[in-house]
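The structure follows.
Moving on, here comes subunit A:
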Amino acid sequence: MKQKTQVDDIDRERYDFRFDEDPEAMLASGITPEIIEEISEEKGDPEWMRKFRLHALEIFARTEMPNWGPSIAGLDMSNIVTYIRPKSRMNTDWNDVPTEIKETFERLGIPQAERESLAGVGAQYDSELVYHNVRREVAESGVVYTDLESAMHDPRYAEMIRTHFMKIVPPTDHKFAALHGAVWSGGSFVYVPAGVHLEIPLQSYFRLNAKGAGQFEHTLIIVEDDAYLHFIEGCSAPKYYEAGLHAGCVELYVGKRATLRYSTIENWSKNMYNLNTKRAIVEEGGRIEWVSGSFGSHVSYLYPMSILSGKGAHAEFTGITFAGAGQNLDTGAKIVHAAPETTSHMDTKSISKSGGISTFRSAVTVQENAINSKSSVSCESLMLDGLSRSDTIPVMDIRTDQADIGHEAKIGRISDDAVFYLMSRGLDEQRARAMIVSGFADNVSKELPLEYAMEMNNLIRLEMTGTIG
Partner candidate 1 sequence: MALLKIDNLSAGIEEKELLHGVTLTVSTGETHVLMGPNGAGKSTLGYTIMGSPEYTVTGGKILFDGEDITEESADQRAKRGIFLSFQNPIEIPGISLSDFLRNALEEQTGTRMKLWDYKKQLKAAMEVLQMDSAYADRDLNVGFSGGEKKKAEILQLLMLKPKLAILDETDSGLDVDAVKTVSAGIAEYRKNCDGALLIITHNTKILESLHVDHTHVIADGKIVAEGGAELVDAINENGYENYVGK
Partner candidate 2 sequence: MKQIRVNQLPTPTYRWLGVNDAIAELPEAKSAEPCFTAPDGIEIKNCDLQSDHILSESQNELSSFFADSCTFSYLITGSSEQPLHVQIPNNGSNFFFIHAKSDSKITVIMHTQAEHNAFRTQIKADPYAAIKLVQIIRNGKSVSDIDADIAENAHFELVQIFLESDNAIAGTTVSLKGRNSVFTSNIGYLLDHNNALDINLNIIQNGKKSESETDVKGVLRGSAKKTFRGTIDFRNGASGAKGAEREDVLLMNSHVQNKTVPVILCAEEDVAGSHGASIGQIDASHIFYMQSRGIPEDRITEIIAQSKLGSVIRAIGDPETERSIYLAIGKEDPDE
């Protein structure tokens, strides 16, 4: 945690020194303390949370927009103001859902009830039941899996939440973290007691649509010493919200010798600005394993950060990003080696097609005390046509000599020989290319549970050929 503060300080200092404020880039947000008070009252926040929200709003107002990354000039903040006002929550209609999304649901074979729910227009859906069943099973081992808002009011967890909420992602981190702190709503709370190995993955899929949660949801997971958890977020169906901004926050606390695997297949609808912040802090001998697939959104800024704060902690990031027409997906990971003998490994793939832009952006920092640390990064990009763009922007900042840091990046296209070989065995060109791209993505698919891997491959096929086969 100490490390984080340090990073913040550096940030501000550099910022003040280098950059002038750009009034054009400042969004007229129109979010007022009154609106925040309204949200807080509606939710029945405890006093500390009400104050927290108001403080975060102040930070939001004075924090500048990022001066790097894809443009978010198209983001309509006034629309978001409308959305976050509890009294004026919209009753959207299935008819308002864009045709493109409806078609995707159809292709994916998702039943009508679920479609409406996934699109955010249905009230509740069948999976709620499944969720409750999951909860009963895991509850027996002492695991808590509930929504964050009710946990905050539960005397058993209230203190735990107060001491962990937005501590690794403080509202001062960046403008959208501040916005999140002010207007957050919904999300999950998971607590795994020391020594408990949860065999089945917990899936947030099932509680996605609980009471309008979704766009500013907060996920807080605490895995105690020697425990194991696999948490899966998202599904292949596109999630659609009218307001167009997703500024969620994920905070993961991994105890000594504990392991947390956090898997995401993100497929927001293609009008969405996805400005999500994910961060994990890992204690001595603990492991964080991120598995991340980014397919949706109009614009994404997504770089899960791992802070290796205990000796021998390990971070692993496996990711794939697929940017199609109209998409600008800026994804990657950040790793901070803040203790001796910490290790990290990053393996990412990105694909650009039909004018899509994908950017791999990363930071690996090794602090002076992180002696005998090791890090390796491998990123590969595939260009599927000459309309698209693919950028790779990694940074390594190494401050001890006793470190071993490697980085390999490659960019290229599908080899004609490979396409020809598959075609010579009877596949048409489109299929051949789709198959090669699926193979390219297997770093992620082999890390996912089977059903998710299949969903992901379906998504790739859908992006490649417009059909599922």
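As a selection rule, all candidates are chains of the complex that A comes from, given by their letters.
Note that contacts are C-beta pairs under 8 Å (C-beta built on N, C-alpha and C of every residue); 3 or more make two chains touch, one makes a residue touch a chain; residues count from 1.
Keep in mind the model is a prediction, meaning the values are calculated, not measured.
Interface remark: subunit A makes contact in this complex with candidate 2 (options 1 or 2, touch as defined above). The touching residues of subunit A, when paired with candidate 2 in their complex, are 7-8, 10-11, 14-15, 18-19, 66-68, 334, 361, 363, 365, 368, 371, 381, 383-386, 388-413.
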